[in-house]
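One protein chain omitted, others in place.
Then we have chain A:
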Amino acid sequence: MLGLEKKDFRLLLVVIGLTLFAPIILNPFPAGSEMAQFNAGYPDLMQRFVIFGIFAIGFNILFGLTGYLSFGHAAFLGVGSYSAVWMFKLLSMNVLPAIILSVIIAGLFSLLIGFISLRRSGIYFSILTLAFAQMSFALAYSVLTPITGGETGLQLALDDPRILGASQTASGNIPVPSLFGLEMRASYEMAVGAWSFTFNAGYYLAAIILVLAFYLAIRIFRSPFGMMLRAIKSNQTRMSYTGLNARPYTLAAFVISGMYAGLAGGLMASMDPLAGAERMQWTASGEVVLMTILGGAGTLIGPVLGAGMIKYFENIFSKINSQVLHEWFGFLPDGLEDFVVTLIYPFVGKGWHLTLGIVFMLVVIFLPGGLVQGGQKILATLRRKKTDDANPGATKPAE
């Protein structure tokens, strides 16, 4: 179906189902109940899930397939955001041209950086991409202020030309991004009993694009081109001995993943039309690395899971404060309650980065294949398959 094998098609269907029903799945607790703070089904967060999912899928095409670890991918996301906002300022508030332009600009930018960085491999490649991204970040902050808005970021204004649209709405406000009249922030609230679900236009646009991006990623993974990329990862020397030049393939992978990042950046600007330089900082690049590794580099669904998990933790886990903890453990005797809360408190709320760091380290040490590998292992144990001789000791750290 659609040129996919049965297994991949099933995976695609799962992703379609998950994204389609995300507003319902992510809101399992009734509104107003004590557990409602764990609901993730509000538009802003769901948009972030899918946008960072796209970003991580793209990063995975580079890192998961070729093994080239880029530490500067956020630069492409930032460039994508800036170009989308410029499109809103100059052309119209329609998101379609903005997203297309952000993909094109990010692609060109990644072509330039990739052309230079891919002359080196291994850690040199990581440092080169890091250097380029930090350079773009520093320039966006200082010299390029006329283009990027500097520290305040690039924002829409009432006197922007917007050739194909109106500079202002009838009521004198800045118009909002829309898709042929459908506003990105338009939402439909549905109340079912105690539950309330929000269906947001912007989220569904991003979700459709995520599904397309995911489909494209499957096709790339299963194509001869994807095979080539895997060959580069496993043994580049042998590949070049057989007479194949690896550079065009790695460059293509780099540009594709840069375009994915630009797409994510364009979508981000479409949901909220402003762009800031901090999106390009190397911590942002580190974040996408975390997402991909956490979910499982080189797997199809892993990066999306990783992105979802990190964004969920960032927004939900960080809200837990000591008061909430005290409520949870209220059933314990007083002394024990305080003890447990003191023990857990550093890991939640403001300290959620600590949990993230620890989980990330554990994943790198024990599960190099990420959460997907963990899931597969659990499934395999349940099915009582012989995994021992399939990949012996793959998860043990090398002594």
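As a working rule, contacts are C-beta pairs under 8 Å (C-beta built on N, C-alpha and C of every residue); 3 or more make two chains touch, one makes a residue touch a chain; residues count from 1.
Heads up, the rule we're going with is that contacts and distances are computed from a predicted model.
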Chain excluded from display, named as in UniProt, from "Branched-chain amino acid transport system permease protein", "ABC transporter ATP-binding protein", "Thiazole synthase" or "Quinol oxidase subunit 4": "Branched-chain amino acid transport system permease protein"
Per the touch definition above, residue among A:30, A:351 or A:375 touching the missing chain: A:351
Touching residue (missing chain; options A:123, A:158 or A:336): A:123
Per the touch definition above, residue among A:36, A:138, A:201 or A:316 touching the missing chain: A:138
Sole contact to the chain not displayed, among A:289, A:341 or A:372: A:289
Chain A, residues in touch with the chain not shown (by the definition above): 67, 69, 116, 119-124, 126-128, 130-132, 134-135, 138-139, 141-144, 236-237, 282-283, 286, 289, 293, 346, 351, 353-354, 356-358, 360-361, 364-365, 368, 397-399
